[in-house]
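All protein chains of the complex are present and in place, except for one that has been dropped.
Per-chain residue numbering starts at 1, and chain names A and B are given in the order in which the chains are listed.
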Amino acid sequence: MTDLSLRAGSVLVTLSILLLWQGTTTTGLVQPIFLPSPSSTFVNLWHGLTRGDLLALTLSTMERMIYGWMLASLGGILLGALIGLSPRARYWLTPTLELLRPLPASTLLPVGIALFGLKPGMLLGIIAFGAIWPVLLPTIHGFSAIDPRLREVARTLGIGPFAFAVKFGLPNALPDVIAGMRLSLTACLIITVVGEMITAQEGLGATIIMAARSFRSTDLYAGIILLGVVGAINNTLLGFIERALTPWRTAPS
Amino acid sequence: MSHINARLAPVAKARIEPAIAFDAVRLDFGAKRIVDGLSFSVAPGEFACVVGPSGCGKTTLLRLVTGLLAPSQGEVRRLGVPVAGPSRDVAIVFQDYGRALLPWRTATGNIALALEAIGTPRRERAERIAALLDKVGLSGHGDKYPAQLSGGMQQRVQIARCLAQGPRILLMDEPFGALDALTRQVLQDEIAGLVRESGATALFVTHDLDEAIYLGDRVFALEANPGRLAEVIDVGLPRPRDQLQTREHPEFLRLRHVLFNHVQKTH
Partner (left out) sequence: MSRRHIDLLLSVLPAWLVPLGLLGGIEIAMRITAIQSDGLALPSQVAAALLAAIADGEIFLRTAETIGAIAVGVPIGGILGLLLGVWLGLSPRAAQLASLPVELFRPIPPVAIIPLMMLIYGLGIRMEAAIIAFACFWPMLLLTRDAVLGVEPRLIEVARMLGLSRRKQITKIAFPAAIPRIFTAVRLTLGIALIVAVTTEIAANPIGLGYAIISAGLSLRPEVMYAFLIWLAILGWLLNAGLIALHHRLFGAAYGEVAA
């Protein structure tokens, strides 16, 4: 089978899944309240985006998520660089940070709410607070694990500590930093959505939980699809960043 | 055992300071004695090769010259001055070229690193880099990342970076060991030419006896456990050397025998 025909086959598989979905709902196998038909879902989605406020809600969620992510990344990279470049700091601090690693990002949400309250602006800070950890540890690792041979090259060339941090430390850390930023963005999405669910602030999270509570299944499914789209956009965004910042990893051999 | 190369007969009354001088150098790593009683010197502009079995301290020797290691006893001098640490006058070509190049910089970028370090003004850099790329035969490959280059090409980039330093002493640690035979031959001739052109003093470590004779003005043969200088062999072969003719020269064959016997004894 050629590459093209397999790709077409993949599209066919997707279409048959949709057909199956449609078939299940028309025959009444599953109640529409639990599984609305694809046609009604997409109609609802379309209406919501073009005439309703689904677009505004999606953008609201994305805005919150991205701003929180940028804050978290900035803080995480700066802090991670400082700790990573200092063997002393690493020795003392890394084990404690490793202990905090297994904590899910969402668990910092209650802490943030308890500390900062439920004011609208605070959700952003809480998101940043929760999303800084996934980017911190990989950044520390990236700045610390420099090939000893490269260190010798730097010494032989007489490169000073500041130039070393910028010319060696930073590029060496970039792949790890980007990996951490990817995790952080995922965490941001989770915290944003859960945060919206709990605090009922305007966004997709609040929308879908309200839809579930009022049994409006087409609204619910539309919201889920939109969140999937946000997830896909996140992946694409990170792919761009990775190719732009670390061209040497993605260059053809 | 150590003597100044007779071809460099002093013109003035002043003694010409050896480029590299080892004075009863001993190095211990904990309880292990790596090298002991190492005394020899290399004249300026000389191409000296070092051979010996594994564990004889060949690599350690180079690191003592760079100043990345300090002797436990004795003294290492560069151009008459005791070694206190790395200096930009000394460049070292590592065997594991993959690890010695910055993966995030192109070939041009890697060479530029040396120019940045020695403080070459920005305007001059592009020209110097182009000239160096040309010298090592990599014109047109400047924009490639190390991962996109073959082993031989990567090693050439490293050599170019070392030459960019404008070193007075060029150290090479089995630089062609990881390359295939054909590439090795090409690079042997290239390095011989480049070193002669730059006027630098070369200290070349290899396990390949033929390579040592082919490239060197003198060959230092070490023995192991602990590393000691066993023999110094003068290579009186004409320059420039040729892969076919020189290797069939009767003197070449004689030196091969000498070195081979030495290796047999010390293994």
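Criterion: contacts are C-beta pairs under 8 Å (C-beta built on N, C-alpha and C of every residue); 3 or more make two chains touch, one makes a residue touch a chain.
Every value quoted in this text rests on a predicted model; they were computed, and no experiment measured them.
Enquirer: With touch as defined up top, name the shown chains that contact the chain not shown.
Expert: A
Enquirer: For the chain left off this view, which of A:Pro87, A:Pro104, A:Pro161 or A:Pro247 is in contact with it?
Expert: Only one of A:Pro87, A:Pro104, A:Pro161 or A:Pro247 touches the chain omitted from view, namely A:Pro104.
Enquirer: Which of A:Gly23, A:Pro87, A:Gly228 or A:Pro247 touches the chain that is not shown?
Expert: Checking the options A:Gly23, A:Pro87, A:Gly228 or A:Pro247, the one contacting the hidden chain is A:Gly228.
Enquirer: Across the whole complex, list the residues on chain A that are touched by the chain not included here.
Expert: 1, 3, 6-7, 9-11, 13-14, 17, 33-34, 91-96, 98-107, 109-111, 113-116, 186, 189-190, 193-194, 197-198, 204-205, 208-209, 211-213, 215, 217, 220-221, 223-225, 227-232, 234-235
One rule holds for everything that comes next: only the chains that are shown with their structure count from here on.
Enquirer: Across the complex, what residues on chain A touch chain B?
Expert: Of all residues in chain A, those touching chain B are 147, 149-150, 152-153, 155-159, 163, 167-168, 171-172, 174, 246-248, 251-253.
Enquirer: Show which residues of chain B lie in contact with chain A when the two form their complex.
Expert: So the residues of chain B in touch with chain A come to 66, 68, 85-88, 90-92, 94, 96, 99-100, 102-105, 113-114, 116-118, 145-148, 165.
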